[in-house]
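Note that this complex is displayed minus one protein chain, with the remaining chains in position.
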Amino acid sequence: MAAILIGFVIGIPWLGALILWRTNDENPRLQHTLAVAFSIAAGFSSLALIFFSSAQTAVDIPMGAFFGSLTFTPDGLAVSLTAIACVIGSLAVVFSVDYMKGEAQLSRYYTFVLLFIGAMAGLVLSGSLLFMFFFWEITALCSYALISFYNDDPKAVAGGIKALIITQVGGVGLLAGALITYSTLGTYQVSDLLESAGTIPANVLAFIAFGFLIAAAAKSAQFPFHTWLPDAMEAPTPISALIHAATMVNAGVYLLARFYPAFVQVPGWALSVTIVGLVSALITAFMALTATDLKRALAYSTVSQLGYMVYAIGVGGFFASQFHLLSHAVFKALLFLAAGAVIHAAGTRDMRRMGALGKQMPFVRNVFVLGALALAGLPILSGFWSKELILEVGLADGPIWAYVGMLLGAGMTAFYTLRITWLVFFGEARESLHVHDAGFAMKVSLGLLAAGTLSTWLLAGSFSGLFHATLPFHSIHELSTLELTEEIFFAPATYIALTVVCLGLGIFWMVRKQAAARKEAQFDILSRESFGFDWLNRQVTSITFKFASVLQETQTGKLNWNVVGILGALLVVLVFLLWSA
Amino acid sequence: MNFDPLNAVLIGVVLLLAVGFYGLLITRNLIKIVLVLQVLVKAVVIALVLAGKDSGNLGLGQSIAATVIVADTVVAVVALALAVQVRIRIGTLDLSKISSLRG
Amino acid sequence: MTLTIFPWMIALPLGASPLVYLAGRLGWHRVELNGRSWLVRGLALLALALTWIPFALSWGQFAAQGERLFFNFETIGLQADGLSLLLAAVTLGLGTVVVLFSGPYMAGEVGEEKYYAMLLAMIGLIIGLGCANDLFNFWMWFEAMAVSSYLLVAFYREQSASLEAGIKYLVQSAVGSVFVLLGVALVLGATGTLAMDKIRLATNGFTSTHSGLALAGAFFVIGFGVKVALVPLHTWLPDAHSQAPSGISAMLSGVVIEAGLIAMLRALSTLGMLSVSWGTLLLGFGALNMLFGNLMALKQVHLKRMLAYSSLSHIGYILLGIGVALTSGQLAGAQGAAFHVFTHMIMKGLAFLTVGAFMFALLYQKGSHRSLVIEDLAGAAHKYPLAALALSIALLALGGLPPLAGFMSKWQIFVAGFQSGDGWVMGLVIFAALNSVLSLGYYAPVVNMLYRQKMGDVVQQGEAIPMTMNIPLAVLALAIVAIGLWPSIMSWLTEPAGQAILFIFGK
Partner (left out) sequence: MTEYLYYLLLGLGAAFCAYRAMISKHLLPSTLYLACVSALASVTLYLLGAQEVAVIELSVGAGLVTVLLVYVLSVVGDDNLDPTSIIPKPLAFVLVATISILVGWMAFPLITTPSTSNEVMLAQVLWKHRALDVWVQVALIFSGVLGVLGLLSEKEHKIETQNESIPVAAELKKESHV
């Protein structure tokens, strides 16, 4: 049964992609209907799959020499992420019915959305490193295609290529890790790597571990690869919600979590993960403080929250990290989709031009506030529990300086979250934008996500039970939701964190009048430039192009020089032979 | 110094090759490039016969040398036909002017 | 005693070539232009279709026998091993597609019958090159193949650029062939024989490094290297590949340079104990090719020229696989290289043919013979959905994205690199992977351009792409996806080829 359901969660969206690719753009109703039908079918299959989760490999297809076997393992980690991908995917598709109304090239749009959903499910379910990489790259391809969806806009094209190149560079780390695994163990199977990690020589294992860390950092837009995610915001907003907030960017965290038991023995690895998480969480929180573009601000906050998850893994809080991943996926998708509704209605992404929109779109305001409170970490919303859990683990097992940093980050999160909400929905109207509230399809998906934001934490107990039962290498303790709430309720870390969060909220409340009118300072420019990392990216690009220009001079088009090339090569070969003999 | 006569032939071959390659580098006229290629072919023909003789297989060396002469004459003819077309269409045989394709 | 059938793979296209020419020239003056077109292209297609029969039969024979097939013709003969059959499959496969594609593309051109005759001759000669078993005979095939391609490159002889590309190609090939002959002379001088198996026996007797043989090897590397387009011997390639008719660009890029590579390997393999040096050398050239090809392609605005430079980088990947096979005896490397030869044929063939289809629809029908620049394709997907998709698939496959064929063949080469356990080689593999990423920097903008929402003027005024052109494109595109999803589908072809590479080098 599990095998059939796995076939469904990958096959249904891909079949849908195939069919939608063949549909005609003249008939958008059909396209919307088909996309919604396929994605919802995938969503239900993924939910059904949860009940068939096990640590056993469900599908095993041999692919011939050097390619290992294509295997799928529906363990707890995999099925929960599959469910996130498929369910939030279907909600994003439902949202798109309103959001993408009247857009051209819907068939291309839905094809890639559905292709992505299937690939994401494949990525997390895959039990083979080769096919994990395979799906990993397909998700990058879809992400690229969707960021560049409005490809008459050079910014969208540039953002897409930037995302593609950076994630691919990181992907080389995964590739190297997978290849080293195969060449030392003779297999691509994830379970084999986890089982026999101890038998791999320490330095080889370190290569694998750090290779995967690079891949994870690039995919999850962590420091120092964090520059692509803000530029990816040129994508249609449902895509930002689905790919760049709720699912694909989690793949990096997933990778680290998946292999944590194998890599934790590598000296320095856990600390590196902690630092990557910490630095990412802090610098992007800084950037979010001053961002003026609604979607970019949310993107910064995504990187920052992903930083929390990475940090949690670094300090050993596997469950806390995955729990935060779940709640973040839900409330960040909610925030993005709500922001999408605002942008769709207002026609701008600039928060300085908004203000007091809440009166005109009360539904969107309400759900956005709900999501924002979850992001800020206020009880009893889902974000509160997972963030407190992370900080608690950090205080208990992690270095204290990292904990202090993350605590500071929690304060800043509260600050910028309130700032965004205030600038968009409250205060006085700075421009007379005539907006309307969200459409029906939008309301459906926003409402469901809002319900999720209120309630997913109730699943914490079954979540940990699932992990405990199906992840033999991770040694997860099973805790019921009640035990968990008690634990958080009585931990001193909770009150420290809550104080900091309130401090952040309070500080913004005092400066709220200046928030919109503030003049741009040096700091704003710096932070918009990712503190120099965008400059670095541009330098790399321009150096590459300059180098290429220099090389172009070598192609003179003059036959005599071409012959010089031949004779020169002969000389080099002769010298090489004499030298090596 | 070994005064085996075949050494002298080898010197001749290397010299012809050297002149040929030098010619390929400094000649700017297309017809002359074809001409210089013929010089190289002559060097090769001598080298093949020399190799055959040196290894005691003169018949083999001769046979392939004869084949090479014919084959490379065909190449020269095609090259000349191309050169004629170049002269007609581009209007020059100067290699420095036949360089629109670059970069 | 079984009948030796594989020489028919060579004889059929070669024999059909003059027939096609004569059919186009003699006795058919009465037939209208279009009728003549159908006649020559029908004959050419028939000849190639027939050639598949001996291929299939000799494949069966080879698989049943499990070792090389021989055909003795007086003292020198032909042989067919995995490598020959790989080359035959690649050549026949792409050749058939190209002839099919060329129907409308070349229809009514002056010299159309010469085009098909030369194409058939070239196909036969390449298959023959793969089967040659005697060092000099081998050169004959090589030179004949080169001669048959000169006219094809300079086919549009009214255009100065074509002539320029043709003459450069000719002169540089001729210089290369001089080097090959010098190498042959050195081998003959050192061993007294030209039969490859005998040379191998003789050179195995030389215990230490033999300077004459090392020199011969250097000459082979350089001589064949001109055809393979090793950087810096590559300078003819971007010109020739971009100026030839598109079908020929596909053949040159998908088959001819690989044929040169296989020729180089066969020649080097006779030189015995130096294989590690050759492996290192090829790794070096591979790295250079990858980087250079990608950087040069990055700056191109002409599509065909960009594709030509991308061939340079793909030769780099193939060399990487072979280099690993030679330095550490990894079957994965040899097989991966063979696999990449195959997938590169499909991918680059498809890319050139699609660009050709666009040139046909957007420019030729309008009477313009300028070359296609990337900007011309703006929004082409609206009007030409199939061709645009095919080009996107080809380009993304070349960039190494799954689930397309290029990813799997590169992966196999990378596996070999890591299995070798050599730190330098692993570094090189990472370098290759980064180069793949770099290559997306020029493939991706083209794909973007195709899917622009606004159509460019050129596309708006374009004519339709005929069905006979679309079918080959669709077939190749499907093959790319199928191989990407199921890579071992091709191992019946690549594994014997890989084993043959290791075998001839005595690994």
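In order of appearance the chains are A, B and C, and numbering begins at 1 in each one.
To be clear about the criterion, contacts are C-beta pairs under 8 Å (C-beta built on N, C-alpha and C of every residue); 3 or more make two chains touch, one makes a residue touch a chain.
Remember, it's a predicted structure, so these values are computed and weren't measured experimentally.
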Shown chains contacted by the missing chain are A, B, C
Touch with the omitted chain, as defined above, among C:P54, C:G82, C:G103 or C:G128: C:G128
Which is it among C:E109, C:D197 or C:D422 that touches the chain not included here? C:E109
List the chain A residues touching the unshown chain? 154, 157-158, 161-162, 165, 541, 545, 549, 552, 558, 560-561, 564, 567-568, 570-571, 574-575, 578
For chain B, residues touching the missing partner are 2-23, 25-29, 31-32, 34-36, 38-39, 41-42, 45-46, 49-50, 52-67, 69-71, 73-78, 80-85, 87, 89, 92-96, 100-103
Would you write out the residues of chain C that touch the absent chain, in ascending order? 14, 17-18, 21, 73-78, 108-111, 114, 117-118, 121, 124-125, 128, 134, 136-137, 140-141, 143-144, 147-148, 150-151, 154-161, 186, 189-190, 211-212, 214-215, 299-302, 305, 367-371, 373, 441, 444-445, 448
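In this text, only the chains that are shown with their structure count from here on.
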Chain pair with the higher count of C-beta pairs in contact (A-B, B-C): B-C
Report the inter-centroid distance (CA atoms only) between chain A and chain C in whole Å. 41
Separation of chain B from chain C, taking each centre as the mean of its C-alpha atoms, in whole Å: 27
So, in whole Å, the Cα centroid of chain A is separated from that of chain B by 63
Going through chain C residue by residue, note those that touch at least 2 other chains and give them in order. 164, 167-168, 171, 175, 238-239, 299
Spell out, as numbers or ranges, the residues of chain A touching 2 or more other chains. 552, 555, 557, 559, 563
Chain A residues touching chain C in their complex are 63-67, 104-105, 108, 130, 133-135, 137-138, 140-141, 144, 148, 150-152, 157, 160-161, 164-165, 168-169, 171-172, 175-176, 179-180, 182-183, 544-545, 547-549, 551-552, 554-555, 557, 559, 561-563, 565-566, 568-570, 573-574, 576-577, 580-581
Residue numbers of chain B touching chain A in their complex, please. 21, 24-28, 33, 95-96, 98-103
List of chain C residues in touch with chain A within their complex: 164, 167-168, 171-172, 175-176, 179, 209, 211, 214-215, 217-219, 221-222, 225-226, 230, 232-236, 238-239, 277, 280-281, 284, 292, 295-296, 298-299, 332, 335-336, 396, 401-403, 407-408, 411-412, 414-415, 417-419, 421, 426, 429-430, 433-434, 436-438, 440-441, 444-445, 448-449, 451-454, 486-488, 491, 495
